[in-house]
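Take this structure first; my questions come after.
Here the complex is missing one protein chain, while the rest keep their positions.
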Amino acid sequence: MFFSHGISRRRVAAMLVLAPFAARAAERGAAAPDFTLPGPSGPVRLADFKGKTLYLDFWASWCVPCKQSFPWMNDMQAKYKDRGLRILGVNVDKNAADAEHFLERVPATFALAMDPAGDVPRSYGVKAMPTSVLIGPTGQVLEFHAGFSQAELAAREREIRQALKLS
Amino acid sequence: MLAATLLLPGLAAVTAVRAEEPPEGVIAFKYGDYRDSQPGWDRIRVHSPQLYVLAPFADTWSIEGSVVSDSVSGATPRMHTSRTGATPAMSDHRSAEDVKITRYFHRAAISLGGAYSGENDYVSHAQSVEARWSTEDNNRTFLFGFGHSGDRIDNTNSGGSVEDQHRQTREWMAGVTQVLTPNDLVQVQLTRSLGRGFYSDPYKDFDERPDSRRSTTTLLRWNHHVEPRDATLRTSWRYYSDSFGIRAHTLSAEWMQRYGAWTVTPGARYHVQSAAWFYFDPVADAHGVPDQLATQLRFGSISGYHSADQRLAAFGAVTLSLKVAYEFANGTTADVKLETYRQSSHLKPGGGSPLLDPFRASFVQLGVSHKF
Partner (left out) sequence: MLSGCAGWGHVEAWEKGNLAKPSMRLDADPLDTRFTQHVYTSKEAASGGGGVGGGGCGCN
């Protein structure tokens, strides 16, 4: 499928861009680290989302809460797309087939990208799976969440609405 | 009556990866069949159906519980392994339930548990509390647990002479689980148990045991995933020592091998223990065979603690096991496990207690479980 083609050149590009950020975590207020990753229809860059509010989610086929976070993210993407919300799920499975198998059972209607080497989660200082980062239109980190729980749904939607300047 | 112990409910169930989120739900049923024998006679047969449920609820809670209903039949020796004068063949029933409620926080969890076990001569109530929390990178998890159990022993219903005896046990546990590599997880646990009360076995002759038992257990576990083979090697070592004078090592290893939806797990366990200081060996006759009368004469009139219970003797024991499981696409798994156990003085390096017949047991478990 679309995740199986060679990514070595892309990965080198991602590494070079990220090298100075390797040790720093993404903090609220700081600029979100740049990245370029392969996606199903060509490369996906952080710059592509400039002017939009980006909900960046790091996920894997083996992460149990992802089975619940995906339907919610599908809802959020549909609900706030016209208001400027974009969701990007970055998969970190070493084996692309595992990611595809997960997507067959738990489909995603938001954008996807692959990072099996883990360079992007490293640059963002990811400590738990899943982790989501809310990035504003000028590229600054607004919120950073480790883990996912049904108990947090209302609070997260409030944060998205706030970022989109909705009531 | 078997040696009763307090085992803190579910202290082992920690995954370093997600100690802080409610797990997926599980419902499982298992049927276990156990039989043991010694040369020349069958001893005990146990049928043991069990049910287990684990259910997350209200986003940050989970409840877990199990019910088991054992049917036991057969007889056991009254002294050492001698068949003559065994307890009368009996049929007994034991039921046990346990429940545990857990509240999950960010990278931490607290659980409260209770357990009950009852049969016609023995009732046990236990309570426990445990806490665990992980470091920010989730590579290390700390565990603490405390448990208490109160037991009542009374066999006057079946014509016995033990009336309304009690025993209280308190147990403390501390442990650490550490992720070493993407394929290695290790855990060390220390448990200290202090008990007071009635420890003697009402069905054994000349059985008079101390009224307190203090023990320390160290457990080391290592799970190692072998990626090129899609298999996991699971090993453990337990060292146990107590105030009865028992010193025991238990080593176990199993190889979980996946073949698509099948998982085949061969395993082996070796246990070796020293005898309790108040355990006494049988007296042999001129042919080197245990002489029950001579043994009774020798020990029947001594004061102080003494026991001829085989379980407190020095011996080694080996278990070989094989488990085969199949995982269906809908999250249901079916499994069967066969185990064969042999206990003997000859299985202890240097020899164990003399004049004990080897003891064999075999057990089978058939199970079905479903994730939801």
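Couple of notes before you dig in:
Which chain is which? They are A and B, in the order written, and residues in each are numbered from 1.
As a convention for this text, a contact is a pair of C-beta atoms (placed from the backbone, for glycine too) under 8 Å apart; a residue touches a chain by one contact, two chains touch by 3 or more.
On a predicted model such as this, the values are computed, not experimentally measured, just so you know.
With respect to the full assembly, the chain omitted from this view is in touch with A, B. Note that of B:258, B:306 or B:370, the residue touching the chain absent from this view is B:258. Looking at B:79, B:109 or B:246, the residue that reaches the missing chain in the full complex is B:246. Although one chain is not displayed, chain B still touches it through residues 1-18, 28, 30, 32, 34, 36, 44, 46, 48, 50, 52, 54, 66, 68, 70, 72, 74-76, 87, 90, 92, 94, 96, 98, 113-117, 119, 121-122, 124-128, 137-140, 145, 147, 149, 151, 153, 169, 171, 173, 177-183, 185, 187, 189, 191, 193, 203, 215, 217-219, 221, 223, 225, 227, 231-232, 234, 236, 238, 240, 242, 244, 246, 248, 250, 256, 258, 263, 271, 273, 276, 311-312, 317, 323, 335, 337, 339, 341, 343, 359, 361, 363, 365, 367. Take chain A: the residues that touch the chain left off the picture are 15, 18-19, 22, 58, 60-64, 92-94, 98, 117-119, 121-122, 126-129, 131.
The rule is short, and it goes like this: only the chains that are shown with their structure count from here on.
Residues 64-65, 127-129, 146-147, 149-151 of chain A are the ones that touch chain B when the two sit in their complex. Contacts from chain B toward chain A in the complex involve residues 17-18, 20-21, 23-24, 59-60, 106, 136-138.
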